[in-house]
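Here the complex is missing one protein chain, while the rest keep their positions.
Our next item is chain A:
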Amino acid sequence: MPDSPSVAALLSPITSVRPKPVDEAGLAERLRLTLVAAGLALLGVPALVLAVLTLVCVPLGAAGVGFGLAHLVVPLDERLTRLHRAVSGRLLGEDVPAAYAPTGGAGFLARPLRWLRDPARWRDVAFLACSGTGGWVMAGLPPLLLVTPVVHWTGLLLDGGWVWGLLAVLSLPCPLVWWVVTPPLLRARAITERSILGRSRVEELEERVTRVAESRAETLDTSAAEIRRIERDLHDGAQARIAAVGMTVGLAEKLLASDPVAAAELLREARETTTSALEDLRSVVRGIHPPVLSDRGLAGAIEALTLPLPLPVTLALDVPGALPPPVESAAYFAVAECLANTVKHAGAGRAWVAVEHDGRVLRMRVGDDGRGGASPDGSGLAGVARRLAAFDGTMSVTSPAGGPTTVTMELPCALSSPRTSPSSGSA
């Protein structure tokens, strides 16, 4: 729908439904709502017509005519409900999403049959019927209450007579009623529309369960692969070296009395081997959970991550508290992977990382001025998306050919109390 400033003002959310003393702002609010209500009431007429026509399609379908009629009215249903979704959504300050079953690729005859089985389409019809009946009354009342006294008093002044007089006196409380009921009526109507048109709780949960099942399977796959990798790294690295140390020290022990020089040489060798074993362990640990992440939290770890990179990275990190550790780790590895991609593929001159938490969602943006063309389906970024999906997180990539590239990632999570950070003035 058109989004001019006047429309936005007309359809701003209803902030309060409680009666309040008369003032200018309250008057403006009620006048705008009355205008909206009048519009909705006018739309009630085509709504009722469309509801009846749509219902008629079903019996007519048996005769064949219904198919053609359905092609005519169902898209009109959709347009009219889309308008109502938008209006109610604005009045409630939240989205009322449509969730029609896809009909792409279905033929002229198949499409009405899909509509017939689609609960979202039936909700459209139910809504249109409601909008033409009960909803019509709800929308009609505010303008009616406002206009009635005007009409009656005009009648009394122009025409006179006791009937007009009686009507005029009776309509005296109308403005008061209008003042009180307009906001709650409009809100009630919007809520009714949302409950009819919005996805049902069951559908929402079903969709969520499907997503959770998918991401759980992916998480299990990923973590199983990670565990195998860690096992292999330990087996081939630290474990083997420590075994070698044991053997070397044992040999040195044997030679200590007979050949102290050779024993000393073996001990030196054993010491060097422990150093490489520790090196192996460090690299394994970094892959599991970088120590600096436990020390400094996400912001500090990202700063540490960018320090050795071969290009300047501008940081805007604002995480005013501690994140739940699994989320923190996922966020860290996501940023690390994006930066690794930048270094490897972007040919960028500079990069930037912005992290913020708005109390509900951790939002991370990693960008560079490189050559662009990054694909969210590449193995690296797809892995990031999988990691994030395990926490209901999302990732989107904008990377036109020629750049710049921006990866935006969001992770819903709560913050706990702030973490201690170094008080030294290091920058």
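Going forward, a contact is a pair of C-beta atoms (placed from the backbone, for glycine too) under 8 Å apart; a residue touches a chain by one contact, two chains touch by 3 or more; residues count from 1.
Here is the rule we use: contacts and distances are computed from a predicted model.
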If you had to name the missing chain as UniProt does, which of "NitT/TauT family transport system permease protein", "Response regulator transcription factor", "Sugar ABC transporter ATP-binding protein" or "Protease" would it be?
-> "Response regulator transcription factor"
Residue touching the undisplayed chain, where the options are A:Leu309, A:Ala340 or A:Ala414 | A:Leu309
Sole contact to the chain not displayed, among A:Thr275, A:Thr314 or A:Ser375 | A:Thr275
Per the whole complex, from A:Leu83, A:Val292 or A:Ala336 the residue touching the absent chain is A:Val292
What residue numbers in chain A mark contact with the hidden partner chain?
-> 271, 274-275, 278-279, 282, 285-286, 291-292, 294-296, 300, 303-304, 307-312, 420, 422-427
